[in-house]
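After the structure tokens below, expect a handful of questions from me.
Left out: one protein chain. Kept in place: all the others.
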Amino acid sequence: MYAEVFTTMQSTTPPTLLQVDQLACERDERSLFVGLQFTVKAGEIWHIKGPNGAGKTSLLRQLAGLLPVDQGQVSFPTGKQLLYIGHKLSIKDQLSANENLSWLTALTVSSTENQRYAALEKVGLRGYEESLAAQLSAGQRRRIALARLHLNPAPLWLLDEPLTAMDQQGVMDEQRWFVEHLRTGGAIVLTSHQDLLLDNVKILDLSAAVEAAL
Amino acid sequence: MYAEVFTTMQSTTPPTLLQVDQLACERDERSLFVGLQFTVKAGEIWHIKGPNGAGKTSLLRQLAGLLPVDQGQVSFPTGKQLLYIGHKLSIKDQLSANENLSWLTALTVSSTENQRYAALEKVGLRGYEESLAAQLSAGQRRRIALARLHLNPAPLWLLDEPLTAMDQQGVMDEQRWFVEHLRTGGAIVLTSHQDLLLDNVKILDLSAAVEAAL
Amino acid sequence: MMSFVLSIIRRDLLLVMRYPAEMVNPLVFFVLVVALFPMGVSPEAKLLSQAAAGVVWVAALLATLLSLDILFKADFADGSLEQLLLAPQPVWALVLAKVVVHWLVSGLPLVLLSPVVATMLFLPTEAMPALLLSLLVGTPTLSLFGAVGAALVTGVKTGGMLISLLVLPLYIPVLLFGTGAVAAAAQGMPVAGYLAYLGAMLVFALMVTPWAAATALKIGQMQG
Amino acid sequence: MMSFVLSIIRRDLLLVMRYPAEMVNPLVFFVLVVALFPMGVSPEAKLLSQAAAGVVWVAALLATLLSLDILFKADFADGSLEQLLLAPQPVWALVLAKVVVHWLVSGLPLVLLSPVVATMLFLPTEAMPALLLSLLVGTPTLSLFGAVGAALVTGVKTGGMLISLLVLPLYIPVLLFGTGAVAAAAQGMPVAGYLAYLGAMLVFALMVTPWAAATALKIGQMQG
Partner (left out) sequence: MSWFDNWHLPKWFYQMASPKWFFDFGARLQPWFAALALLFIVCGLVWGLLYAPADYQQGNSFRIMYVHVPAAILSQSIFLMMGVTGAIGLIWKMKVAFMVARACTLVGASFTALALITGAIWGKPTWGAYWVWDARLTSTLIMLFLYTGVMALNQAIADRSVAGRATAILAIIGSINIPVIKYSVEWWNTLHQASTFTLTAKPSMPPEMYMPLLFMVLGCYCLCAWLVVQGTRNEILDQERQASWVARYLEDQ
């Protein structure tokens, strides 16, 4: 899949990974947004913005298929291959960083111990590979989850506030990983209250969509 | 207590609310910091900095008395009256914003419904007072916890990453509340990976202390 | 301090009221266990009437045991326990508040329902008051001892089973005196002695367990 | 898909191994319930021997019931369930993996220990094979039906009692056929019929419950 996306990249127009049509979201009888429409192509990074409660998390969960889509459509022209990292990190306290990464990766591909150690090193957890997750700090736990970015071949990343809990160095590193992913034909949709330091970030401001919903 | 602090403010030197002497922290046989020494006076805001895993949360928990202090001393010359808000927000999913605030406040003082509604309005939760916490977004949940700042008379605030999950407007508002608290004779010790926009922030960099510990 | 205790009680009852299922559940479990017995063992009236007191008491004990989870687990998980421990009030007051709610929610309804289930097991009518009284005095003791077990396992990731292991041995004396009282009543013998023992155990539990549970909670906190 | 199932099984067994208490707990609960019975009811050998099969089966049923929490609760709380549901594999495969682990951890040890506790209750020796076999065929059914209950309550904030309420009525046929087999064996009657019924129920559960539990999990996810 990965290779396929990569080869199509060579052609003139990058392939569309995600297409959103007239999407609306309603929670508990409050309409959050209506008529959302955008297309995520390979090589693009989308930053979903909006104040607290605007519906950023809800939107990401709809894209991932974790929240029902009652109105509108979400489609994946090249197949639904995505990596979703939400507020909850899916980290098991009783398992070590390496073990956690192992089962999380196994959901899609298999990985070797070496690959996992390399990924953990990239996210700055060298020396903590066999520490139990319960004994790690908030930022270190998030880093375990982010290590999945280095092992998962899915072209589309859906990341909910991936910059929280990371230290300042970590925030920079993470954005470097994003660039790397975009370069290899991936695409990213993320939410964040901090501004990204990258070029060509496409902004989707939900406060505008909220106005429309009212 | 609150009034007393306020009157002593009028005298030349502000009172010392927290005194830390030769504090060390060791977790799981890893020494995090040794020989920490600082004094928090009324009107001061301390920003604890450091990379992920430096020991910021551990330090705050030691100050609050939630983690044992094996070496060194933590003392409160004017009495231990503090408000701690940690990573876990102590919000009950099944209770509404107002009900949550009610019991959290009742731990120290009593509050009226009007006071709570006013506090919730200050943190931008107007209209969500009777929504169940389970149905609020990440930032909105944090705002419930922060509403305690407007109802609790404790002069010393210990806040662990209070700016996460808040939107950009929220980050500004929060810092305004900090200033207000400092003006009325309070003091704040907080951790954050973002820089504060306030003047006279005292910085305690744990990376330095970590060096010392090695 | 009284207002602190009351505010905790109010909050916890509110939490229960929000999902009344929580309240009905121990009760239904109690009835289910009692109902399982004739189905599993034998529906014969004679055998059942002989075993009735024991079965009702064992069911009450298990229902109490399994509802101990509501004492501190949720509060630990969402950080509320931290805040409760940081409050200026003594921790044993918190424990007492929690136990009161636990008993109101799990113990009392069960005592009130016990005549019905005892009738279904053909307990002799003359033993009924002894059953009611022994449960009334015994179940608070179960809640109190249970609180110590629940406090000890806060912060421990394993499910609610460890708690059974810790608490059941403490429950056995209560079970023995409780069923003893009913057996005595069924044979027309005086029950005051058994009830006195149960009462003494309640007093003992009231004196010791709030302190023990409070200490356990404070220790458990240090793991967070 | 097989490797997906195996990776889940491996992870869950690892989690259990990390805190072996999790594994020992249902077993200890099983033994404790069996032990409570003579204490609460009567230590007489004749009565015990009559009741033995029923008591062992009821205890097995309760022990299984109370260990159902480990199936999905923790995975829901920490977000693992989201990731498992997002994986390209079918959800029923996940359910099956979970059930296998649950049975290995709660059902199997209990079957292996049953001869010991049954001897303590003076179960006639000739009924022992029937007890073992009926438990061996019956406990997987309990785990399977339990998975549906556990899936239904993921995301529900109320404690682990709701699950008992949902699942126990479904367990009753298994209990009746199981104890029926032992009773028949004790009277020297053939047990094949009972075991056949238990087997049929197992097959039925295997066909229906993975679908039902998978649907329930997907629905429960929507609450997040």
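As written, the chains take the letters A, B, C and D, and residue 1 is the first residue of each chain.
The working rule: a residue touches a chain if its C-beta (ideal position, glycine included) is under 8 Å from a C-beta of that chain, and two chains touch if they have at least 3 such contacts.
Remember, it's a predicted structure, so these values are computed and weren't measured experimentally.
Only one residue in the set D:Ala150, D:Leu165 or D:Val182 touches the chain that does not appear here, and it is D:Leu165. Interface note for the absent chain: among C:Asn25, C:Ser67 or C:Gln221, the touching residue is C:Asn25. One chain is missing from the display, and on chain C it is touched by residues 19-21, 24-25, 28, 31-32, 35, 38-39, 42-45, 48, 119-120, 122. The missing chain lies against chain D, touching residues 145, 148, 152-153, 155-158, 162, 165-166, 168-170, 172-173, 176-177, 180, 183, 197, 201, 208-209, 212, 215-216, 219-220, 222-223.
Just so it is clear, only the chains that are shown with their structure count from here on.
Distance from chain B peaks, on a Cα-centroid basis, for D.
Summed over C-beta pairs in contact, the chain pair with the top total is C-D. With centres set at the average Cα position, the gap from chain A to chain B is 31 Å. Chain D has its Cα centroid 38 Å from the Cα centroid of chain A. Measuring from the averaged C-alpha position of chain C to that of chain D gives a distance of 25 Å. Residue positions of chain B with contacts to 2 or more other chains are 87, 93-94.
For chain C, residues touching at least two other chains, in rising order: 19, 74, 157.
Across the complex, chain B meets chain C through its residues 61, 64-68, 81-82, 84, 86-95, 99, 102-104, 106-108, 110. Against chain C, in their complex, chain D makes its touches with residues 19, 21-22, 25-26, 28-29, 32-33, 36-37, 39-42, 47, 50-51, 53-55, 57-58, 61-62, 66-67, 69-70, 73-74, 77, 157-162, 164-165, 168, 172, 175-176, 179. Interface of chain D with chain A (complex): residues 3-4, 7-8, 10-11, 14-15, 18-19, 74, 78-80, 82-89, 221-222, 224.
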